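Note that this is a trimmed complex: some chains were dropped, and none of the rest were shifted.
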Amino acid sequence: MSANSIGKNIVLTSFGESHGPFVGAVLDGFPSGFTIDLNAINRQLQRRRPGQSALTTSRNEADEVQIISGLFEEKTLGTPITFLIPNTDQKPADYNALKDIYRPGHADALWDLKMGHRDYRGGGRSSARITAGWVAAGALAEQYLGKINDKPINICAWVQQIHTIESNIPNNVTRSNVDESPVRCPDLQTSKKMEQAILDAKENGDSLGGIIRCRISGVPAGTGEPVFRKLQAHISQYMLNLNAVKGIYFGIDNRTHERLGSENNDSWKTKDGALGTESNRAGGIVGGMATGEEITFELYFKPTSTIKKAQRTINREGENVILEVEGRHDPCVLPRAVPIVESLAALAIMDLLMDN
Amino acid sequence: MSANSIGKNIVLTSFGESHGPFVGAVLDGFPSGFTIDLNAINRQLQRRRPGQSALTTSRNEADEVQIISGLFEEKTLGTPITFLIPNTDQKPADYNALKDIYRPGHADALWDLKMGHRDYRGGGRSSARITAGWVAAGALAEQYLGKINDKPINICAWVQQIHTIESNIPNNVTRSNVDESPVRCPDLQTSKKMEQAILDAKENGDSLGGIIRCRISGVPAGTGEPVFRKLQAHISQYMLNLNAVKGIYFGIDNRTHERLGSENNDSWKTKDGALGTESNRAGGIVGGMATGEEITFELYFKPTSTIKKAQRTINREGENVILEVEGRHDPCVLPRAVPIVESLAALAIMDLLMDN
């Protein structure tokens, strides 16, 4: 067992290690005859790539995707689409020190225990680098969602909180608003504070977590299945497979559990001749199905586990050691995680839409 | 598409409507030769059944399970185990008023839109009644988890918060501690306040949500797969399919995203010759795999959507109406949801354990 595929109708199979020649993905089930916009895919990859600002790891990868199957004359064939992203800026020597020492909060100890054999150069399959393939595939799914219906399905994620710094962001924010901030927090004053907090953490050899919110509009009412394929369960399955995510909360905020039923229920109403709700505290989901209103949720990210600060841990022999990690690590993954969240959302929604 | 099965190795298929003759489940993949304890299954069903106290709906069901396949001479055959739970206390007349009116926060509007045909008597498949089958199957899975290893896998859930009433519960609480409280909150002083709050909500025709915490101990280190079958994603998929759950958070508390990396990382250590961690802020999961420490998470429940208080909504013709629901509804589902959470946890863990 290893489980590197996700989805039922549109299946993403992820492959590649952070220090092999490529990371990549196969996307199976994508409809035929769709004209892809390769630039748009690369734009999302650029938002995810390392080295894009002082806030991220200094590992520098071009992250230009190669598509080696599934396209003919720029249109999809209805066959598997394979994405390759070369690993070009590898410095495995940085990792030699980690070969025999288990980083606190990191999967390497468990890989050794479970697999008995591990690529210690940069995390292998546990590296966030493998999400480059997810983003390429998800960016294509997004293009599809933007064109499938008269009313396009639109996805936008942003940084809502870094460490304890909360922001105030109107729900109708756009992706270009988001990109005005290097932190991807479109409350620009707060963004400055977050930026400084991240740089401080970097300086201190420490790391920060936070909250990303995501909004998906245009999902047709009735999307999702009412028992074991509820819309919220399906999205959660995708999102909780993203490394640093520790939790998810659906709805307008994270206080639904503290409201009375009479305060929380969204009254049904007729909107432009279709079903709608007066308010949208539910975050666009009722009984496991989309109401047609905006789907909203937030994700809780832990601080990056790999930090420079000295930490107690053990080595492969089980002996107590003090670890001081060198190498190039993100002090805060949230700015780069925004396009990953959008991509996973696109894949999750597309998979459910194709049920019908 | 309908999607009434969950699990890969141990597959739960749920069937039945709240006002048909039975609700039930088929559990496929359960090992052969296991002696089942039918009483233990019925005990969990009793903890879930309606009518068990003044805090729950007055619908009164015996909820004694019948097992019609998969057993021979009280041992499992390694064939599908089918559970039937009769629906005995149906009062469909209560629901006639709801035939043409859409309850705010309830799935009936979306069933009509999606399916075109709906059993309006009590919610059909969207009724929490169908979880009786899940609890029967999960209670069997729990028995298995209790015997598979030298160190038994033990699951315990409890009510941590009702509405805004928080409690203080030591992590080593047991199921019998939990059952000392009719609310299933083992902080007995706080339990009294919760009890009163629920009765008040009932009196007011309103409803309350809250938080359930769950602890799973004994899960072997390495359980879970590191990419698209992460332990936290698998548990989330099961839990977010439970009707009123709006969110999940893994770890010792729900503040991981506000800690520094240096504050949050759990140092590895050698424990009784095996891998362990000094602290367990991570809630027993690193890189998608169990660390061997206790797995902990909490679930956020919305307040029950069906309430007596007058609400604005629409009818099937799309006209604005005022709804005042009669019928027998829970003012707060959390006390009865505790065994459901435990059962889903058992099924999720057993499914992952059988990967190997």
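Letters are used for the chains, namely A and B, taken in the order the chains are written, and counting of residues starts over at 1 for each.
Rule of thumb we're sticking to: a contact is a pair of C-beta atoms (placed from the backbone, for glycine too) under 8 Å apart; a residue touches a chain by one contact, two chains touch by 3 or more.
Quick caveat, the model's predicted, so the values are computed rather than measured.
K.L.:
Going from the 2 copies shown, figure out how many the entire complex holds in this file.
P.N.:
Every protein chain is the same sequence, and there are 4 of them overall.
Note that only the chains that are shown with their structure count from here on.
K.L.:
Using mean C-alpha positions as chain centres, tell me how far chain A is from chain B in Å, no decimals.
P.N.:
The computed centroid separation for chain A versus chain B comes out at 27 Å.
K.L.:
Can you tell me which positions in chain B touch chain A when the two form their complex?
P.N.:
The touching residues are 1-6, 14, 102, 104-111, 113-114, 125-126, 130, 161, 163-164, 201, 206-211, 221-222, 225-230, 232-234, 236-241, 243, 245-251, 254, 256-270, 273, 275, 277-278, 282-283, 286-291, 300-305, 307, 309, 311-314, 318-320, 355-356.
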